[in-house]
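Here it is: the structure, laid out below.
Every protein chain but one is kept in place in this view of the complex.
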Amino acid sequence: MTPVTESVHRHLGMTDDEHDRLLELLGRDPRPAELAMYSVMWSEHCSYKSSRSHLRRFPTEAPWVVVGPGENAGVVDIGDGWLAAIRIESHNHPSFVEPYQGAATGVGGILRDVFTMGARPIALWDQIRFGPLDNPRNRFLFKGVVAGIAGYGNAVGVPTVGGEIDFDDCYTGNPLVNVMCLGILRREQLVLGTAGEPGTVAVLLGKATGRDGIGGASVLASASFDEEAGAKRPSVQVGDPFEEKKLIEACLEMYWRGLVVGVQDLGAAGLSCATSEPASRAGVGMEVDLEAVHVREGGMTAPELLMSESQERMMAFVHPEMVDEVLAVAARWEIDSSVVGLVNGGSTLVVRYHGEVVADIPAASLSDDAPLYDRPAARPAWLDQLWDRRFETPTTGPIDLLLGLLADPAVGSSAWAHQQYDHMLFLNTVVGPGSDGSLLRIRGTDKGLAVSTDGNGRLCLLDPRLGASRLVYEAALNVAVTGARPLALVDNLNFGNPEKPEVMWQFKETVEGISEACEALGIPVVGGNVSFYNETDGVDIHPTPVVGLLGLADPMPGEPPRLDRARPGMEVWVIGPEPTSNLAGTRLQAHLGELGGRPTPPDPATARRVIEIVADLAHRVPVLHDVSDGGLGVAIAEICIASGVGAIIEPAATHTLFGEDPHRVVAVVEPGWDDLPMGRRVGTMSGHAIVIGEESIALKTAGDIWRNALGRALTG
Amino acid sequence: MMKVAVVVFPGSNCEHDVVHALETMGGVADLVWHRDTDLSEFGGVVLPGGFAHGDALRTGAIARFSPVMAEVTRMAESGAPVLGICNGFQILCEAGLLPGALIANRDLSFICRFVEVEVVDTETILTRAARDGQRIRIPLNSYEGNWVDPSGEGRVVLRYIGDPNGSQHRAAAVANQTGNVVGVMPHPERGSDPLLGSADGLILLEGFLRSMAPA
Amino acid sequence: MKVTITINRRPEIADPEGTTVRRALHELGFIEAGEVRMDRVIHMEVEGDDPRQVEARVEEMCRRLLANPVIEDFEVEVG
Partner (left out) sequence: MKVTITINRRPEIADPEGTTVRRALHELGFIEAGEVRMDRVIHMEVEGDDPRQVEARVEEMCRRLLANPVIEDFEVEVG
């Protein structure tokens, strides 16, 4: 046996304390393959060692939750025998190293998390954040990421129906690439990541294993970026959407024919995770033979085979009598397969290679005995200064402010990106990209699934708890405008270095904020992801939680509200509380290069009331648009541009027009409504200009500015 | 009524959408696997969109060797309606059942949005139910939608209003000389429901269904 | 045997890749870039002893699959 020196564990990202813990656990020195397995499985990325204890705070239960956090995806009951599976993931660091492949493999990974549950993936969303586009490197990253999402998503045949694009200096050295996937399945097709009973056979399906991403995603995602990033490059993983497409179809056929007892995708930590986790969940042991693994290249060592992060692979756990059928289904879909393991009644995971035992460890210990840190948290000292900052409301006229905002690539049309995504496949996309929430019909029923994803790093920097909870309220309102009520939430927590008490404080506050809002609205958290170490040269990103909310419209409105359904003569109303004069954390501030103040807190009772009003109105009015990024002014302008109709809006103060206070929605209605609950009339749809008080701008000019915002920023 | 065969290659992804849209029109359609070698029970065939064989090498290049293509060729020669949508169009070109080839869009980007096309030839299986000059609004969804035809033999069936991708003669759909084999780049099946933005595609699918010999 | 196959788009056929790359180079300030053509190169390991025979087989592969005669020419180099 090769002696394992201390420097090896450090090189693999394991601390000396963790190494001592491992020695104690095993009662001996680890073999090289064992050390490799523990180092990856105990990495931040796989073990959630800094976040696990805090994530317990989330409310996770509701009568309709079928599978909560802990499995590959959360699953909820949507009626009529249908379940929905949902999950969100980040691929931030890989996308910084190689934007196309980083984003592409992110999409591949999130799809696998969903079809591992037995679901057919029906839609994707991407939430992507970069540094400003006047920097060529940021342009390169942005274009590469969009191309990667399009390249993989389109080819794998799952529509990307929405998402978010934002830009801020803090993401220059550390872009955020989050992807979310929704799948649906019949109740009887639900599959879990379990290894099953003793005697079950482990069959590895899909792509041949190569030296991809060894020490890759998991190590990359668990360490900060510095000059060394270059040295980590050779482990770039390449996505193969064609293989994934075949894998999806093969797996769905296996589920449908009842051929598997459990399935686990191979993501970070590859075979190590795909054998130990299902064994641990089922409370069984397993024997694995690495020689059986189908490989792309010769001469791979046992640790390499166990750590490889080659994409597009799945581990199926199969009753021994079904193995031949499983292999036949794989062959029919033209994917490779190999029988690599056998489940037994013990509790150890024994891995052999060339007849030699290379690992013999308690199967559950890789996940269950992972270190758990309660890292110190401290409110950042600089926060008070940020709160005390006085922001001078600009004296610029409303139209100039509006045009400035519409020209901002984060506010302007996202068509440059989303027209590169197939967002129509499967004929379900009733409301697609460019709106508040997406709305997908569920064929064969009169229901619709509404989804909204929301993040806002600036707001969360100013107040992580308040900011995070406002994201949940905003998402709930976004699904309400399609007529849906919230069902379940997934969250992606993008943060800086958790070893800094300030970051840990932001993290805890965020978890608290999401939890409070979810409790107030009765929304269970059914899954998520944590991405730490988003820092470059010691500077952390803004705390950037992203929430994805799934809602159910039951029934779906016959004519769901859309931004393009306003017509001349219709009236413009605002529904919700009177706004304050607060501009803290708004897009207007960002646009003017400012960030400071204390954002307006949400109000749970008001939130509930507005959501109810709006979800109800969705069946009766042509246009509903929530007031968020860019405030009322931008919301109305977007309706005008989408519908090709001007508007005459009452004069209003700058903070009324561009403030982003929560729980507000613009409704455009046929004339004749004397009253709308919590509503007030602010204008009329009419003509070919946007008129605010005394000022106006031609609709065409405003539209061109909005439509070209991203394209113009990209040409530098 | 005769059944339509909708061919599934590894990597196809619009097959269920096509079946759904045909069924909305009262048609009967079955999926057939690319290794099937007998289509005798079908009156027409659709090669749906997607990324057959991952678009490796050139789009459609590998799919044209699939065993089912011998039957598709036989049906094309017998005069039965053969329709390639998007990737199916590309496969028909590679197979030599339609003239020309499809290369990358002029601006080198994937385009997914509604486009308007104009019917310029009503004597084909796709346009039989349409009027000459009729405008049809359906979604385009492709990276290689730019048709080039050095032979000059292609018969343009639908023409883009505007020029989204650089296609020769602004061709959005092309037929063989006898009009029974048609490739169309935008997706008629995606324009099959007003709830999704348009039902214009049904006019085209109607033409296809009408072109099948009565059973 | 190592074989290198070059697949050229015929000059009379449009080359959007080439055109786009040239435009991008100009935008980056590489104004000296003139016409750009992008071709494919396929590197292949082929079993066989006789270079002439290998060449003939690979040419056959090109005619059947690797090149599209409607728009492309090819060249095969063995060794």
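Every chain is named by a letter (A, B and C) in the order it is written, and numbering of its residues begins at 1.
In the analysis below, a residue touches a chain if its C-beta (ideal position, glycine included) is under 8 Å from a C-beta of that chain, and two chains touch if they have at least 3 such contacts.
Note that the structure is predicted; figures quoted are calculated from it, not measured.
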Inset, instruction - Specify the residue from the set A:G163, A:G183 or A:G210 that touches the hidden chain. - result: A:G210
Legend entry - Among A:F130, A:Y171 or A:F242, the residue in touch with the chain that has been omitted: A:F242
Inset, instruction - Among A:E71, A:E98, A:D369 or A:D454, choose the residue that contacts the chain missing from this document, as touch is defined above. - result: A:E98
Legend entry - On chain B, residues whose C-beta touches the chain left out of the figure: 53-54, 56-57, 62, 65
Legend entry - Residues of chain C in contact with the chain not shown: 6, 18, 21, 24-25, 28, 30, 32-48, 54, 57, 60-61, 64-66
Legend entry - Interface residues of chain A (partner: the chain not displayed): 97-98, 100-101, 210-212, 233-234, 236-240, 242-243, 296, 310, 334
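We adopt the following convention: only the chains that are shown with their structure count from here on.
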Inset, instruction - Could you please state the distance in Å, as a whole number, between where the Cα atoms of chain A are centred and where those of chain C are centred? - result: 40
